[in-house]
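A single protein chain has been removed from this complex, and every other one stays in its place.
For reference, chains read A, B, C and D in written order, and residue numbers begin at 1 within each chain.
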Amino acid sequence: GGDEAGPKLELTAALPDKPADGTVLRVGDPATQVALETSGAIDDLDVDIEWANITGGPKTLEAFRADAIDIGSVADIPPLFAHWTGTDVRIVAARETVDPAAHPTYELGVAPGVDVKSIEDLKGKKIAYSPGQAQGALVLNVLREAGLTQDDVELVEMQSVDDAFSVALAGKQVDVAPLGQTLVKTYLAKYERDGATTIPSGVRDDAWTLYAPTSVLEDADKAAAIKEYVAAWAKAQLWISDHPDEFAKAYYEDHEGLTPEDATYVVDALGKFTVPTNWDEFIARHQVTVDTLVKEQQQEPLEVETLYDRRFEKAIAAALGGESS
Amino acid sequence: MASHAGQLNTHPSDRRDAAVKVTDLHRSFNEAGGVLNGLDLEIAPGEFVALLGRSGSGKSTLLRSLAGLDRGVAGTGRIEVPEKVSVVFQDSRLLPWKRILDNVVLGLRAGDAEERGRQALAEVGLAGREKAWPHELSGGEQQRAALARSLVRDPELLLADEPFGALDALTRIRMHTLLRKLCEVHEPAVLLVTHDVDEAIVLADRVIVLDGGVVRHDARVEIDGRRSQADPVFARLRSQLLNELGVEDDHDSAPRHVARAAS
Amino acid sequence: MASHAGQLNTHPSDRRDAAVKVTDLHRSFNEAGGVLNGLDLEIAPGEFVALLGRSGSGKSTLLRSLAGLDRGVAGTGRIEVPEKVSVVFQDSRLLPWKRILDNVVLGLRAGDAEERGRQALAEVGLAGREKAWPHELSGGEQQRAALARSLVRDPELLLADEPFGALDALTRIRMHTLLRKLCEVHEPAVLLVTHDVDEAIVLADRVIVLDGGVVRHDARVEIDGRRSQADPVFARLRSQLLNELGVEDDHDSAPRHVARAAS
Amino acid sequence: MTTLTAPYRRAISSETEDVRPLRRRLGPGKPIRFGSLIGIAVLLLAWIVGSATGLLDERNLSAPWTVIATGETLIENGRLQESLVTSGIRAALGLGLGVVVGLVLALVSGLSRIGETLIDGPVQVKRSIPTLALIPLLLLWFGIGEPFKILTIALAVFVPIYIHTHNGLRTIEGRYAELAETLGVTRGEFIRHVVLPGAMPGFLLGLRFAVTSSLLALVVVEVINATSGIGHMITLASNYGQTDVIVVGLVVYALLGVTADAVVRLIERKALSWRRTLAS
Partner (left out) sequence: MTTLTAPYRRAISSETEDVRPLRRRLGPGKPIRFGSLIGIAVLLLAWIVGSATGLLDERNLSAPWTVIATGETLIENGRLQESLVTSGIRAALGLGLGVVVGLVLALVSGLSRIGETLIDGPVQVKRSIPTLALIPLLLLWFGIGEPFKILTIALAVFVPIYIHTHNGLRTIEGRYAELAETLGVTRGEFIRHVVLPGAMPGFLLGLRFAVTSSLLALVVVEVINATSGIGHMITLASNYGQTDVIVVGLVVYALLGVTADAVVRLIERKALSWRRTLAS
């Protein structure tokens, strides 16, 4: 649980510079942890951090609600669902990929023998669709880009647990399913010879965020700690971009147990990261996604800007100085 | 020993009056009819009563009532029994998961329980079988182990349901002697069910016959000293009891076909 | 009936020679010593043999050998028995999950099985109890149900292990009569274990005594017609058998303390 | 004389008395009617009080009234009923199939050593492996349609049925098998009259587990290609973090589970009325 709370801080008040001694920030962000440890930057960090090996939307949200972590690392969808289901959160950091078109997070896997060359060909196809997950939002975004509606395709509702999507493709249970980069590699390795392919989704899916419950940000000490953390986090993302081999080894190989080849592949596929010091575009793109979800999933309309705590935008900018765009 | 779970009525005036006092006892298992129908019975302290009766006449039912084991059975009546009651069940009822000696000393809280258990087993002729499992004993051996278990705990009232049914003549006589010896030392009241009229007369101070759910016949055995079948008193009592049980005094009186004997 | 699972040796020459033929039978449960030590026994077809013996002398062990139920027991010897063997176990062994009638007709493949079951139950005095559960019967009633189950299937060999142990005198006589009647009709070979010497003499063509793991004594009962205890031949045989069992011919001969009888 | 004569049952009429020796009862005594409902009521009360006093955070465990309100909404828009029907059919089919398979395997393996040799090991292997990890293989073999779901449920169900029936069967007292041998019954009769009734207590205990297994398996199978069903409802809600819907789902589970268990135990009491146990 959270230790004794620090002084209360308005969400609009300026961020304090230093947390009180003994403030511990509980972070669910293993990739950054590894990056900081490998680069040695962790020694420069001024706050006490308690790392939790937790990532992904549902798990971080669960951990927030259980007051088990203070800040989590997810794509741009989980904060929306957190908001829509009544957990007040704020996005405190944002990351993009340098060349998103060449380094998509997801590609569309196409089942062996199914003729889909571009997203326009999706009409009439069976598409794996996981409503609550990032992959689900991606499918809706893709349909929007392709000028299709849900009625033009057959959405097969299933959760993207583990490799369920690639298995469903291999078994020709669905024609198309979004696959993360790690699964793309194994999927093609296994089924390319049967005629399996992947196509680019054509939509940006590179948004990555750090988010925290509002209650954490209202704690002056925690907020100060997060300010320090996001700065270190930003530098770590850039370090990752600059040291792909070291990161591949440290994180994907040693921490996640991939083979060296797979690790290299994943890092290459994900490309270089950039940490924007101005969030305007990032928020605008996020709003498009939100609007799609509002339209297609009948969610409550949302001005996504309100989910961003832009005090940290400045903190990140200050930390990075001239290092990033 | 039965623990003092309930209200403890001590009647100093009753003392030595009766060990067992049963008044107007009714028990029935179903609407069809009662098994015990207003039975009255009194057993003096130290008195040895043998209980005879047809198969299904309610002997075990009565014993279970006296032992307080028939909570679920419908009926009325008043039963007074001493605190320390020991029961030898009609089935030997050894715990199958305990070796013989452990079965015998179960619940025995004396310091020398083990030693007494061994001795009791030796007395019933099972020395050396202490470590056997119940299923490794013959029928008669099981019965003797159950007897040893009962005797080792010096009850005030011993309820024994055909404790010698599966024993051969010699072993049976040995058990009689043993039981009698223990009775002389500890003077418990005894209610012993048996089908053997001779056994009843040899062992008991009083023989009662259960029939129709009541004590139909109640005969004091007035033979002093050695009780022999040859004794005319013995023979008369025997004949009388057998009659009561519906048999004329001969172990077998049905005509036997000559044809069969010759085959 | 035991099925023809094995090699079927038909010896036409043996016919009517012997129903049971046991040669040099050894059985032991542990290294300590054998229970049966080279036992030889022959029973003619239709012959009624009563088996006496001390408790623990191996009577049940012998019966189980004959019934082919001792697969796990170490031993040697040759046993020949007829195909249709029926066993009355020392415990009544009713299936607790079947009502009495279902227990009796279990495995009976005659068309009128149910009817015959009912009749058998009536014959052992259990008419009207067809639908009772085994645990609702008294000890003697269970024993009679088990007897009915055995008799209803017309065996060539009946192995009965103390089938009357829990019966009162009258019921016992009735069962004797019933058993004898059935034997006359179907002429099975019978090996009946009993502890009651009188019963053995009354019922059997031959009485054998098991001791030390062999047949120690083998006496033909040469009494024609009604067998009465009063008959001197009966009395002599009785005395002789009791002697063989280690008892002098009196049901009880231990001295009885006067002090106790007076208490 | 010291007598121990506490009234056990009061006199039926004024004339008759019923005084029995009172022995300390060592068994559990008479069943309390609807006893197990009392425990559930206590649980419910704790929930209500906890929610009302704020001891239970509404975000982690919705309050009962929230759950009722959400439940009403779900019933109004028909999702709950639809889910119940879909899941009910799936669970029932899976349960039926699993019970039959488990029973047959248990009989074969219980009655012949060769059968046991071939069946028992693989079943132990199966039950050591998380069902979730088997899903990819099952998907490949059975597709993502209803057959996959029903077979997966059956796979979850057959294990407790098999183990319990096999165990129940193997622990039938040997003397009853001896008896059957001397009665010369056929193998079929032996199974019908001795093995099945003798293994019945084990089977019924297995059934209690099987029923809950079939319900729990719904959560696993309805993750894939399901558009309705209680498991689907819960999974979806937990992805969205809709605590109130999850709790509605859990309440439904609890209701189904407790009811099914009570039904099996009722069957148990009826079917095993011949037993004289500590409980009776």
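Rule of thumb we're sticking to: contacts are C-beta pairs under 8 Å (C-beta built on N, C-alpha and C of every residue); 3 or more make two chains touch, one makes a residue touch a chain.
Everything numeric here is computed off the predicted structure, so don't read it as measured data.
Asks: Where does the absent chain make contact, in terms of the chains shown?
Replies: So, taking every chain into account, the missing one touches A, B, C, D.
Asks: Among the options A:Thr182, A:Thr209, A:Gln237 or A:Thr274, which residue touches the chain absent from this view?
Replies: Spelled out, the listed residue whose C-beta touches the missing chain is A:Thr182.
Asks: Check the options D:Val101, D:Leu140 or D:Ala271 and report the residue that touches the missing chain.
Replies: Selected residue, touching the omitted chain: D:Leu140.
Asks: For chain C, which residues touch the unseen chain?
Replies: The missing chain touches chain C at positions 2-11, 14-19, 24, 26, 45, 65-71, 75-83, 85.
Asks: Using the touch rule from the top, list residues of chain B that touch the missing partner.
Replies: Residues 1-3, 67-69, 84-87, 89, 91, 93, 95-98, 102, 106-107, 133-135, 149, 153 of chain B touch the chain that is not shown.
Asks: What residue numbers in chain D mark contact with the hidden partner chain?
Replies: Answer for chain D: residues 23-32, 35-43, 57, 60-61, 110-114, 116-122, 124-125, 127-130, 132-133, 136-137, 140, 160, 163-164, 167, 169-175, 177, 180-182, 185, 187, 190, 194, 201, 205, 208-209, 212, 215-216, 219, 234, 238, 243, 246, 249-250, 253-254, 256-258, 261, 275-280 touch the chain left out.
Here, only the chains that are shown with their structure count from here on.
Asks: If you average the CA atoms of chain C and of chain D, how far apart do the two points sit, in angstrom?
Replies: 47
Asks: Express in whole angstrom the distance between the two chain centres, defined as the mean CA positions of chain B and chain C.
Replies: That pair's centroid distance is 25 Å.
Asks: When the C-alpha atoms of chain A and chain C are each averaged to a single point, how far apart are the two points in Å?
Replies: 85
Asks: Using the touch rule from the top of the page, what residues of chain B touch 2 or more other chains?
Replies: none
Asks: At which residue positions does chain A touch at least two other chains?
Replies: Nothing qualifies.
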